[in-house]
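Note that one protein chain of the assembly has been removed; the remaining protein chains are unaltered in position.
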Amino acid sequence: MLVPELRQRVYKANMDLPVHGLVKFTWGNVSAIDREKGLIVIKPSGVPYEELSPENMVVSDLEGNVVEGDLNPSSDLPTHVELYKAFAEVGGIVHTHSTEGVAWAQAGRDIPCYGTTHADTFYGAIPCARALTPEEINGAYEKETGKVIIEEFQKRSLDPMAVAGVTVRNHGPFSWGKDEQAAVYNAVVLEETARMARYTEGINPDVKEVPQALKDKHYLRKHGKNAYYGQKSLTH
Amino acid sequence: MLVPELRQRVYKANMDLPVHGLVKFTWGNVSAIDREKGLIVIKPSGVPYEELSPENMVVSDLEGNVVEGDLNPSSDLPTHVELYKAFAEVGGIVHTHSTEGVAWAQAGRDIPCYGTTHADTFYGAIPCARALTPEEINGAYEKETGKVIIEEFQKRSLDPMAVAGVTVRNHGPFSWGKDEQAAVYNAVVLEETARMARYTEGINPDVKEVPQALKDKHYLRKHGKNAYYGQKSLTH
Amino acid sequence: MLVPELRQRVYKANMDLPVHGLVKFTWGNVSAIDREKGLIVIKPSGVPYEELSPENMVVSDLEGNVVEGDLNPSSDLPTHVELYKAFAEVGGIVHTHSTEGVAWAQAGRDIPCYGTTHADTFYGAIPCARALTPEEINGAYEKETGKVIIEEFQKRSLDPMAVAGVTVRNHGPFSWGKDEQAAVYNAVVLEETARMARYTEGINPDVKEVPQALKDKHYLRKHGKNAYYGQKSLTH
Partner (left out) sequence: MLVPELRQRVYKANMDLPVHGLVKFTWGNVSAIDREKGLIVIKPSGVPYEELSPENMVVSDLEGNVVEGDLNPSSDLPTHVELYKAFAEVGGIVHTHSTEGVAWAQAGRDIPCYGTTHADTFYGAIPCARALTPEEINGAYEKETGKVIIEEFQKRSLDPMAVAGVTVRNHGPFSWGKDEQAAVYNAVVLEETARMARYTEGINPDVKEVPQALKDKHYLRKHGKNAYYGQKSLTH
């Protein structure tokens, strides 16, 4: 079997989605990539979570061709493929229809950075990518979804490792990270900060985003070369 | 015993309602029909979920006359009967007082199609059927409820298999499907898309429904003859 | 021991409050009355739910004097006493700080009857009783709370068995019924209809209460002498 360890990891990450309350039924998928071998492992399409196993994950190449597995891959595989091709540091991707993320996608608005919970993980607003055109919808729909995300990041000159998530207008959230566990973490944070932002605007409709200094401080406290949060460097 | 397998299936589907968080106390019911035999199986009225069993389900004919069972059928049976008569492809029906569905029913508004989560299951807005007149309320109330739903679908020229759910004004949601499991699935999706739509309007009061191309794409991706979601056709 | 069976029932009803998600910490209490013996059983004050038992319930007379029990009764006992004295058919009372009920109490508004979920249990809006005056607050506060509830029902000519609940302004919900189980049921319905009403107004700020015919139909369907909901009269 190809990439047995990656199958195990991707299986585990998929099973984490319902644990974090991010999916109903089969509405979510996680993939990860082995860049050396050029292989992607992804959830099969439409299979209930209780029937998933490391063995029924699907393996594809970087063109989205299935190279191992008896089941159809998630129909979102072409979106994942586009993102892996364009974002070289991404090792894992998550797509869900989590309630709060979908609400912002449907509202067609970026999720503003209103506080440190957001700033600890995402460096600035989480963008809402534009709606697909009728031509894109009727063409290679899932592939075009990936291209619209990439276009949005290029248009705004965003670093996908600093803003590791997006919502696609009328659709829902995607997130990613250096591996599939980071991608799941970012999916949870996206959902929670989306919820907090909605509540915040309800309490104060005139609220503004946090100052730039706070965005810098919190993101770099955890992610910069002088990061001091957690246990990376023992200090005493 | 008549239709023992259908009793088992309807029992199971009723027990799924609290699992999905759609009911409090006894506020929900599922039925299914054996069209060949002309028999409907439905939950008994007012019996707590923990006391339900395949054996205490109630069997009626297509006029709503009980033909097997010691308990009263759900008081909503006449509504189910009307829908089975009018919608020939329907095999199962669910009625609940789920919170979000009821809120839209009470607000008297259709649940708009704001995104793909909705469009994957319902082809366009989920209609809110008109309130019953005082005469209908004081007449054969539950039967009239069914007739009002049917009237709404006829007036709008809706295909009940493409829009397999409705809310009745001042009351709550009904959903259906080819069988009782599909009806439960649609009840869960109705509740979740109702929640998402409420949040969406909170974030952006000026939001519009999704373009027609997206409605077509998502519904047909899962339901048309060229459906490619899930495992129906293995492709490699 | 006096009234051992009533101690058991009141203990059970108190334990149901956290099961239904109506209380945090010790913020709720249930009592019941044995009208023949003139004895009330109520939860002790400030004791965590996991330490409650039938034996540490407190028994008082109809003046609120403790006649059996080593612990202080709930500080709300004088409110319960007033209600038992004024509402002759009431056999059980519940007070909680459940989130949605408190929100309406704090907002100072009646919970409107927007649909059948409400109308099945409460015959019309659930009133919000007026705020206590500074004199009442600084006097026999808990007793005055009961008197304010009674005043509200008298002023509006409400039948406490048809509208078996209230919120007290700036405080929270009280409910009651023929016994303590009915009171708990009504507490759950009050909380759920409060939630639905809040959502409903969010979706449609111009929503109106349901027509009188619907209030009559649903309440009498379950509570009148021609009630046909549930299993009280077998019909086949």
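Order of writing sets the labels: A, B and C. Residues in every chain begin at 1.
Keep in mind that, in the parts below, a contact is a pair of C-beta atoms (placed from the backbone, for glycine too) under 8 Å apart; a residue touches a chain by one contact, two chains touch by 3 or more.
Computed from a predicted model, the values in this text were never measured in an experiment.
Student: Give me the visible chains that the unshown chain touches, in label order.
Tutor: Answer for the hidden chain's contacts among shown chains: A, C.
Student: Could you tell which one of C:Ile137, C:Ala162 or C:Ala227 touches the chain left off the display?
Tutor: Checking each option in C:Ile137, C:Ala162 or C:Ala227, the one touching the absent chain turns out to be C:Ile137.
Student: For the chain left out of this view, which of C:Val3, C:Leu22, C:Ala105 or C:Ala164 touches it?
Tutor: In the complete complex, the chain left out is touched by residue C:Ala105.
Student: Out of C:Pro18, C:Pro54, C:Gly202 or C:Gly230, which touches the unshown chain?
Tutor: C:Gly202
Student: Given the full complex, what residues of subunit A touch the hidden partner chain?
Tutor: Contacting residues on subunit A, toward the hidden partner: 114-117, 185, 188, 192, 195-197, 199-200, 202-204, 207, 210-211, 213-214, 217, 221, 228-231, 233-236.
Student: Since one chain isn't shown, list which residues of subunit C touch it in the complete complex.
Tutor: Counting only subunit C, the missing chain is touched by 24-25, 27, 44-47, 65-66, 69-72, 75, 97, 99-100, 102-109, 131-132, 134, 137-138, 141, 170-172, 198, 201-202.
The working rule: only the chains that are shown with their structure count from here on.
Student: If more than half of the interface residue numbers appear on both sides, call it same; otherwise different. Which is it for subunit A and subunit B?
Tutor: different
Student: Averaging each chain's C-alpha atoms to get its centre, pick out the one most distant from subunit C.
Tutor: Farthest by centroid: A.
Student: From the mean C-alpha coordinate of subunit A to that of subunit B, what's the distance rounded to whole Å?
Tutor: Distance between chain centres: 33 Å.
Student: Cα centroid separation between subunit A and subunit C, in whole Å?
Tutor: Computed value for the inter-centroid distance: 47 Å.
Student: Multi-chain contacts only, two chains or more: what residues does subunit B have there?
Tutor: Counting only residues that touch two or more other chains, subunit B contributes 202.
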